[in-house]
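Complex shown without one protein chain; remaining protein chains in place.
And now, chain A:
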Amino acid sequence: MGRKLLTEHINVEGIDTFEIYRKHGGYRSVEKALKTMTPDEVVEEVKKSGLRGRGGAGFPTGMKWSFLAKPEGVPRYLVCNADESEPGTFKDRQLMSKLPHLLVEGMITSSYALGANTSYIYIRGELLYVLRILEKAIAEAYAAGFLGKNILGSGYDLDLHVHPGGGAYICGEETALLESLEGKRGNPRNKPPFPAVQGLYARPTVVNNVESIAAVPVIVNDGGEEYAKIGVGRSTGTKLFSACGHLNKPGIYEIELGLPVEEFIYSDEYCGGIWKGRDLKAVVAGGSSVPILPKELILKTAAGEPRLMSYESLSDGGFVTGTMLGSGGFIAMDETTCIVRNTWSFSRFYHHESCGQCSPCREGTGWLEKVLHRLEHGHGHMEDIDLLVSVAKQIEGNTICPLGEAAAWPVAAAVRHFRDEFEWHVTHAKEAAQPGAVYQGVLVRA
């Protein structure tokens, strides 16, 4: 079992209270940063750590921080993106509900590094119970003098607020999140200007994922270089993976980046193999929006190397034979999974969650869903398969925000790797739409 940096104490009784958390070494990073380091030194440590954004894009956090514009006399903001809504991803919820003080501590240290005196945690609307937990943790931190005016006598002030969204997936996109936080409709903004220049209330703003911020205390405590020793290549540190689907032991695992995918799926330490003794068919490695990969390609890269759980290895081969690490929502599918039905299900989600602002996404996501619905229910034609690819291509890259790509990639990848199954849905339309459908000797519809 690899090292656990974030979730080491997750199962300690009462770790969500200030005293117990403090007893287990909590808030050390705040003391260290505020008393012995300048803000720039903290940023430098995070840069050295090689920490990459855990929300999905994998952009180096330290670099993002150093892009923050710092005009004189203008307030800056740190916003934590806790609007975790990607299907298959549920790591932040666990982290926040079990270790609320870890996030609060990370927010204080990070805000200090960025020179923000007001910070926000924007939490997904459905997670109201987590909001209560966080509010309690923040109140405790205020009472203990870790938030408010003149924290620990350092002269640094910080106010931390939690704000619930309305439960829209699109508000996880950073500029839509900022709009929503400002009280407007959650529509993504046109970029440029980027949030680092004009973010919340048109002020310089950094938006970070929960897990990225939770990693900051560890980096400050142990030093960036120490953190960078964990992992492989440019994928440093540990990462939470929320494994779900047809696994013996689904759940949230903190792994050192660089763990072989095969070990993650089959080792008893982690997911413990595929349930009911079945065979693995496909894996979506980083939340529903990343391309799906069939068994052969997820266990080994196209070059035959074992595939590792790291940013580079998972994206090896581009989208032709690779995928992305994304947000760490690891969805495993056994051999009885109908890929067409699964793709339709993903598409339905994106159709429902598109904000409707720009035309390719608004119209295209609905179109994809309808065509997939037709294929799945036995009314498809051979041309529909190419139509899917073509519509996905028309959406991809032509939208304001990445939701367009998120909707297009899974469809394009499913057709790329499982075209025969799509074709079978056309040639055996009636059969495929009935319960008890058998494809290549395996029951694909119970």
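Convention: a residue touches a chain if its C-beta (ideal position, glycine included) is under 8 Å from a C-beta of that chain, and two chains touch if they have at least 3 such contacts; residues count from 1.
The rule is short, and it goes like this: contacts and distances are computed from a predicted model.
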Undisplayed chain, where the name is taken from the UniProt record, one of "Response regulator", "ABC transporter permease", "Helicase-associated domain-containing protein" or "(2Fe-2S)-binding protein": "(2Fe-2S)-binding protein"
Selected residue (touches chain absent from view) among A:168, A:271 or A:432: A:168
Given A:14, A:145, A:318 or A:397, the one touching the chain that is not displayed: A:397
Which residue of A:47, A:76, A:307 or A:351 touches the chain not shown here: A:351
Residues in chain A touching the chain absent from view: 168, 170, 185, 190, 192, 351-360, 362-367, 370-371, 374, 387, 390, 393-394, 397-400
